[in-house]
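Can you read through this structure? Questions will come right after.
Note that one protein chain of the assembly has been removed; the remaining protein chains are unaltered in position.
Let's turn to chain A:
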Amino acid sequence: MAEVARADAASRLEMARGLLRRVERPARLDPARVAPTPGDDGKVLPVAAALARVLPAGGLRRGATVAVGAAPGATSLLFALLAEASASGAWAGVVGRPDLGALAAAEAGIRLDRLALVPEPGRDLVAVVAALVDGLDLVAVAGHERAGVRAADRQRLAARARQRGTVLIALGSWPGADLELSCTRPFWEGLVGGGAGRLRTRRAGVRVRGRGIAPGGREATLLLPGPVGAPEPAAVDTAPAPVRVAAV
């Protein structure tokens, strides 16, 4: 009796699995469903399409810590990270950047009415970041190296961000960050030579390393900023080697 019942159960289970597979199959064929759609579940904050291709989750995973390496283009890269989420209603804060170009931020697509700036956190940097992490969706912190933020504080802030689902972006080194982004090979286009032309776009490679990415990292070439300020994917993925354009 028991044997028969077991066999019966097994065959029914097999049938159920088959049905499930059939249901799943069309979904699997559909590439749009396989790729995680950023911002769908609120777990991933969207970023500009050009950057989304190189980020492991297709966006900024809530609770992640991201380090943006100090190099020419770092601030534009920060704007590129903030812009899409900010445009979709997320709250962002930047701590410790008295020289932040809000105009460029607006051009990059950041909603200034949802961007809080704490230019001079002073000695309270950790407390300020902790408070902002509690309420905002994206918090960028700069000057933490100069302020002497200790490793324990960094871990505490990262843990808090993880708990609150806030993306913590550090401008400069942040050991232990989930992702490290850096700008490479920045090249400004638009200068004709001899004082003519003007800065129009910057072609820069964005290198991403960290969790969820092969050890070699990923790289994409972006216009950072694009012609109107917003980051755009570069038409050709190979940047020309920087050449000396000055000629008198």
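Operating definition for what follows: a contact is a pair of C-beta atoms (placed from the backbone, for glycine too) under 8 Å apart; a residue touches a chain by one contact, two chains touch by 3 or more; residues count from 1.
Simple rule for what comes next: contacts and distances are computed from a predicted model.
Asks: One chain is missing here; what is its name in UniProt, given the choices "Sarcosine oxidase subunit delta family protein", "UmuC domain-containing protein", "AIM24 family protein" or "C-type cytochrome"?
Replies: "UmuC domain-containing protein"
Asks: Please identify which residue in A:G18, A:G176 or A:G194 touches the non-displayed chain.
Replies: Answering carefully, the residue with contact to the hidden chain is A:G194.
Asks: Among A:A83, A:L132 or A:V208, which residue is in contact with the omitted chain in the full complex?
Replies: The single option touching the absent chain is A:L132.
Asks: Considering the whole complex, not just the chains shown, which residues of chain A touch the missing one?
Replies: 72-76, 79, 89-91, 93, 97-107, 111-122, 124, 127-128, 131-137, 185-188, 190-202, 204, 225-229, 242, 244-246, 248
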